[in-house]
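The complex appears here minus one protein chain, its other protein chains still in place.
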Amino acid sequence: MRQGFYRVESVREIAGNIHLLSLHAPQIASAVRAGQFLNIKTRDMYLPLLRRPFSVYNRNGDSLEIIFNVVGLGTRILASGPSREPLDVIGPLGNAFGTGGDFEEAVLVAGGLGIAPMPMLTAELKRAGKKIHTYIGARNGSQIVREHMENVSVATDDGSAGSRGTVVDLLRTHLGNSSMTRPKIFSCGPTPMLRALAALADEAGIPCELSLESPMACGIGICQGCPVEVKDGPRKYALVCRDGTVFDGKRVVL
Amino acid sequence: MRQGFYRVESVREIAGNIHLLSLHAPQIASAVRAGQFLNIKTRDMYLPLLRRPFSVYNRNGDSLEIIFNVVGLGTRILASGPSREPLDVIGPLGNAFGTGGDFEEAVLVAGGLGIAPMPMLTAELKRAGKKIHTYIGARNGSQIVREHMENVSVATDDGSAGSRGTVVDLLRTHLGNSSMTRPKIFSCGPTPMLRALAALADEAGIPCELSLESPMACGIGICQGCPVEVKDGPRKYALVCRDGTVFDGKRVVL
Amino acid sequence: MANLSVRIGSLKLKNPVLVASGTFGYGGDVPDLSDVNTIGGIVTKSLSMKPRDGNPPDRIVETAGGMLNSIGLANIGVHEFIKNKLPGLRKFDTAIIANIAASSVEEYCDVLTLLEAQEGIHGYEINVSCPNVKEGGLSFGTDPVITAEITRRLRKLTPKCLLMKLTPNVTHVSEFARGVAGEGADGISLINTVVGMAIDHRRRTPKLSTVTGGLSGPAIKPIALAKVYEAALAVKIPIIGIGGIMNTGDALEFLIAGATAIQVGTANFIDPSASMKIAAGLGEYCDANNIANVKDLVGTLKVRADISVVKSWL
Partner (left out) sequence: MANLSVRIGSLKLKNPVLVASGTFGYGGDVPDLSDVNTIGGIVTKSLSMKPRDGNPPDRIVETAGGMLNSIGLANIGVHEFIKNKLPGLRKFDTAIIANIAASSVEEYCDVLTLLEAQEGIHGYEINVSCPNVKEGGLSFGTDPVITAEITRRLRKLTPKCLLMKLTPNVTHVSEFARGVAGEGADGISLINTVVGMAIDHRRRTPKLSTVTGGLSGPAIKPIALAKVYEAALAVKIPIIGIGGIMNTGDALEFLIAGATAIQVGTANFIDPSASMKIAAGLGEYCDANNIANVKDLVGTLKVRADISVVKSWL
């Protein structure tokens, strides 16, 4: 992990309210792994006060990309376009998805902005020679991002793209109809989705890694602000920013 | 006085660290008088929290101009150029210089950014048929603005333009060497300068109007935040924003 | 259209939004920039028996997300208020609440008695919590016995709505809340400003002439909410929530925490029609969420059953 000032190369809207920001950050780009995040000071002052965490979406040579929704002040500032000053960024942070392990087919499940880590994950899995299935859930078709992803199936709440319903329901149906060889699930998305997915994985006996979110003050393990309840070990909580963000679905209580 | 959202037309540096901002504000432009000020919300959030007061520098048809130094966050934001959103402005505020009274020659004395109200004042005095002498004091020559002003004499701390020394000393010399017919002094600048000037005016028996500054929370007379001690009347303090900013030099205790 | 009216003692407000004392002049000072007829009420600048000059400059400093003031209760005095301000206020279709500050229990009583003889005042708010004066102010407001005593004395003098405005600068505001509720106050206004200071490190001087002042604005909203929540758990009389309320969302937080009404202070300096926008916003919120009566929102904070709230401060 390192702290540096990096130039914003571009910011553009790539789907309904979803912005892609490209950052010239060679030192981070050379080290980052799929599932890791950046902690970004969106403006050089006390409002917003804290950094804002974003998954690395893609690596492009010396550049890193993140994608985000405008939800509050920090993302509003980022979406307003490159500022003259470079951004103060800490990264790469968190652990990473376990792409190297003992499995053959990777099942990527993303809800909403949970697609963010999937392009890098896809690239890593391809390098590791895994077969990839990607399931994307969104509110509606306008919010679907598929670039850099493989073998994509889509579910939308309103049925405006892919099947109507949740992405976990879609996966459940697919798992019922097909048989995968030594699959492993990788997921990122809203907590209710992850909870349902962890249950499905458990039922189906498929290993499952979840990338979690939490409000964070530091992102680097020094504030104890981002607990997630874990079932193993002597401690009740692990820290999302330092012990995660990726956790074994069996390990966490969501 | 009114509150409105007005488009920033341009921001440019017109002298060393002095910026000129032009605002499309027809409703204020049609009402404003020399010596009045605008109270500007520099950014739509809680940092900076309060509005920032600026004298009206010039009127240009439907546009109003202000000039300012970058001294803190608010002025840094204004200097960073026109933003997409219009600025939230309250104005015109404060009383105005008494340009219509019983005098023949107007002596304008400005220290530093105290030149701000002088162009509008010059225009009003010209319309009223007064003869004008302008004395400008600055730290150095690079910070002198003379546009829209008449008959300018300059004093700088370092002597890099005009005479070396304070503008009040310069005026004292000039008053000693020349004789004016029914003069009246109009001034704006740092408090120590105004104090010295008021003393000089008193000595010389010349009426004198001073535009004062004060930290302000509201700028519209509802917070009692901007007192200036006055010698007359039953109350110890007057309010700079509402009873001023222009005061008779004899009336105030600086 | 939702019913926005709320009741505090005998006083019915058309909506729960008031402007806070000292942040809106005497009430009618900025007619061009605001329409007070659309809010629930006006709380006047604190009135004392004699006019008060207030503190020397500087009185205002901006801080991160807030501001410090040391006005020192500068006001025209109750006599001039009655003569020159009250007639104008009577024309408004909104509740007029006279805020009273004093340096002795007698002065509180005398000012209230004078005002009680006038038409057009709907209630009183008693400032026992100004941090910027040497007598009265915090020396009263941090003493639960005197605070209760002032309430008791004033209660006898008026049947009108009597609000006690408390300071957050105490260990247990609930103790003060219980005290004034026990003496018959109709409501509790919370919070006055938080004691703070700022230093010009270049000159090594205080930025306020009085060294310390009162902190207000968004910076103190979390503190104000906690105090309102504490008081609302402690007493049954209405709380009027104050502190850093800038928009409708902030106002809703206070109602949900247990405030029956709210006051808008510092926000008036930035936008003199902030309170009007909040009153309108509450209406829209209720309509959009099928809330028939705004008062149904009061004290509706849902606290997780599996968690025992840390109440060490209670």
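Each chain gets a letter, A, B and C, in the order it is written, and its residues are counted from 1.
As a convention for this text, contacts are C-beta pairs under 8 Å (C-beta built on N, C-alpha and C of every residue); 3 or more make two chains touch, one makes a residue touch a chain.
Everything numeric here is computed off the predicted structure, so don't read it as measured data.
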Partner chains on view for the chain not depicted: A, B, C
Touching the absent chain when the full complex is considered, from A:V56, A:I220 or A:V246: A:I220
Touch with the omitted chain, as defined above, among C:L33, C:V105, C:I146 or C:I256: C:I256
Subunit C residues that touch the omitted chain in the full complex: 56, 63-66, 68, 70, 131-134, 137-139, 142, 169-172, 194-199, 201, 203-206, 209-212, 215, 217-223, 225-226, 229, 244, 249, 252-253, 256-257, 300-304, 307-310, 312-313
Missing-partner contacts on subunit A, residue numbers: 1-3, 41, 46-51, 88, 90, 214-229, 234-237
In subunit B, positions touching the absent partner: 46-47
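What we mean here is this: only the chains that are shown with their structure count from here on.
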Separation of subunit B from subunit A in steps, with touching chains one step apart: 1
Interface with more contacting C-beta pairs, comparing B-C to A-C: B-C
Of all other chains, the one whose Cα centre sits farthest from subunit A: B
Whole-Å gap separating subunit B and subunit C, where each centre is the average of the chain's CA atoms: 36
For subunit A, residues contacting two or more additional chains: 46-47
Junction residues of subunit C, two or more chains touched: 64-65
